[in-house]
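Would you mind keeping the following structure in view while I ask a few things?
All protein chains but one are shown in place.
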Amino acid sequence: MPAWIRRAAVSIAKGHRVTLDQMLRRPITSLYPEEPVPHFPGFRSIPVLKANEETGKLNCTACGLCARSCPPQIIFVESVVGDDGRRKQWPAFFNLDLSRCMVCNLCVEACPFDALEMSADNELSAYDVRDLFFNMEELAALWKTAPAVRIAGGQKR
Amino acid sequence: MVDEEKQPKTPPKKPVVKPKVEAASGPVPLTPRQEEGLQRLKEKFPFVERDEKVRSSLGIQVPPEHVKEVLGFLRDDPFFRCRHLSCLSAVDWGEAIEVAYHLVNIEEKADEWAVTVKLPYQGDELPEVDSITDLWPGADWHEREAYDLVGVRFKGHPDLRRILLPEGFAGGHPLRKSFVDRRPPRQRLVRIR
Amino acid sequence: MLPLWLQWVLWGILKAVLVLLFVTVNAIILIWLERKVSGHIQNRIGPLRVGGPAGVLQSFADIIKLLAKEDFFPKRGDPWVWWLAPSVAFAPALMVFFVLPIGPHLVVQDMNVGLLFIVAITSFSVLSVFMAGWGSNDKYSLIGAMRAGAQLFSYELPMVLALVAVTLATGTLNISEIVARQQGMWLIFPQFLAFLVFYIGAIAELNRTPFDLGEAESELVAGYHTEYSGIRWAMFMLGEYTNLLTSSILVSLVFLGGWSGPLLPGWVWVLIKAYLLIFVAMWIRWTLPRVRIDQLMDLGWKFLLPLSLLNIALTGVYMAVMA
Partner (left out) sequence: MEKGSEVYTAEEAGRLGREGITEPIVINLGPQHPSTHGVLRLITTLDGETVLKAQPDIGYLHRNWEKIVEGWQYPQIIPFADRNDYISAIFNEWLVCKSVEDALGIELDKRAEVLRTIFAELNRLISHQLWFGTYAMDIGAFTPFVYALRDREWGYALLEKATGARQLYAFFRIGGLRNDVPDGWIEELSQYLDYFEKEAYPQYVDLLTGNEIFIQRSEGVGVVSRDVALAFGATGPVLRGSGVPYDVRKAHPYGVYGEVEFEVPVGEHGDNLDRAMVRMKEMLESVKIIRQCVELLPEEGEVLTSRVPRVLKLPEGNYYTRLESPRGEVGLWVVSTGGLGPYRMKWRAPSFVNLQLLDHMARGEKVADLIAALGTIDIILGEVDR
């Protein structure tokens, strides 16, 4: 028998051994909607607004550092203007456009007031792109429902 | 799309920490091998000069008409033997376009040389420089890209068409600083509601 | 009492319906099985959500989906050729069952030249491939059709020669007879070379990996049925799986002793053997990469054909010596 036939037969048989072996194992599929996929702590999905746990007030002071650090410039933040015409350290608006968000964590790192976190809730898809705007209340509500982890630069985890 | 006129924003005001890294200024000192190479080049081509703006390797500035000569020498000379054209790119400086070639000797010593050419604008015509596709066939797409995005005409290129932008793109060359994006601006989705 | 001719006609219609039912049910099972086997080979589960835990009704869901799809006709295609091709693909696959016994006496027409009839009828499938490729007016389809055509022609020959050796050994073309001659020993043992050639040829004829050049999805998108969708595409699939069933039953009848086996009724044994062969074909499909067209031709003409001729010679010498 020519050597190449033997070689071919052996190599093909080896391949079949692998597939048969794998066939008899348990499948690795996880049934996604029924079994939610676990996310590891620190998974980033969308920046959300953190509130003080005791007072329930947002930590945000509307300083705008996050908006400046944002590469695609999707954060709009404006502070409350008081009756005396001076800006208060309290956001009037905090809008975020998830449709262009790069999920880069730069806004969280820029925030000096511990006001932003990356939420792990990744099931935010929508049929209309306009449903991907989030305003202040929605972002604050998202923080309450989904687990979020704040990772600053150089932090030990 | 970022507006090209826009300057980088001022950095956020934070408590100023004294930077511990001193950014080097002035020309980068040369290694002995770079000195030798520069001497060797200057002997052969008296018109070459060191381009001190190239800070990552030795930059050699060449007049546009001698580019091919010098690059061919760099490729074939036993001292340089730069068989690898790593990168070919161009930058618009407002009054001139600079084309930069990055060459590496990849077979023996891994040293690198950069050749830069300044092409002054001549009216509305695209600045011209000799194509090096017959030295490195691989320069083909690099040159097409430079033509497409920066607007440099490479004389003698076999097939100088747009490569990344569509064939009939009428808006000019986007990496020029004078480029104006005429597309309707995309609606900003972040708004007050 | 009905007139005799009407009885014949009704009896024929009944048989045809039964055959059609058998074929369709098996094809649906095969499509489901292929998905399950490929799924498990690939550490996946396969169909799951339609019809119970194993997704047994997935194929029915697919058929409903395919029926509901738009009937698309390529612009500037050849309409008649294009419309006929799926039927031409399915019809020969069905016709083979008129002579193929599923069990002892479980056959529509126990023809004396059954094997010859099968060989003749299956050659038709090349016609449908060409019609589909030509009628689509698509370059992918055309290349796919040319490949599949060349492949079907060049593997037909070794297969027929392998069957010649079988006929030589058994002395008959009647399939029931061939099965009856295997009571002592299955033909796979004396005729192993013929079995090998026939099985490789059958896989190639079926356009299955590693010989699925006619529909090589990595270069030709879907080969000759690129332009087909909906129920016409389903006809091609149905034809393909029916052919898989046919050839597996034929191999089990000719080489694996047909319905000979203990305890269970004959037709069950035939189906068990056929499904075993089908599983092997699926196993091969989900393991091996695809060969190239020149390698395919080389294998057909330079390896299988000489092998089958050698087998005929060996059989002939053996028969002469034994006689």
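Every chain is named by a letter (A, B and C) in the order it is written, and numbering of its residues begins at 1.
Just so it is clear, a contact is a pair of C-beta atoms (placed from the backbone, for glycine too) under 8 Å apart; a residue touches a chain by one contact, two chains touch by 3 or more.
Note that this is a predicted model, so its numbers are computed, not measured.
In the full complex, the chain left out of view touches A, B, C.
Here one chain is not drawn; of B:H84, B:K118 or B:R153, the residue touching it is B:H84.
Here one chain is not drawn; of C:A16, C:V221, C:V268 or C:L314, the residue touching it is C:V221. Note on the undisplayed chain: of the listed residues A:V18, A:L31, A:V80 or A:V129, the one touching it is A:V18. Residue positions on subunit C in contact with the hidden chain: 38, 41-44, 139-140, 143, 146-147, 209-210, 212-213, 216-221, 286-295, in rising order. Residues of subunit B in contact with the chain left out of this view: 1-4, 6-9, 11, 14, 16-17, 19-25, 52-57, 59, 75-76, 83-87, 89, 91-92, 100, 102, 104, 106-107, 110, 112, 114, 133-142, 145, 149, 158, 162-166, 174-175, 179. Summarising the interface, subunit A meets the missing chain with residues 4, 7-8, 11-12, 14-15, 17-19, 22, 28, 39-44, 69-71, 102-106, 109, 118, 149, 151-157.
Simple rule for what comes next: only the chains that are shown with their structure count from here on.
Centroid to centroid, with C-alpha atoms defining each point, subunit A and subunit B lie 37 Å apart.
In whole angstrom, the spacing between the mean C-alpha positions of subunit B and subunit C is 62. Each chain gets one centre point, the mean of its Cα atoms, and the points for subunit A and subunit C are 51 Å apart. Residues of subunit A found to touch two or more other chains are absent. Note for the complex: subunit A touches subunit C at residues 12, 15-16, 18-20, 22-23, 25, 27-29, 31.
Within the complex, the subunit C residues that touch subunit A are 37, 39-45, 48, 283-284, 286-288.
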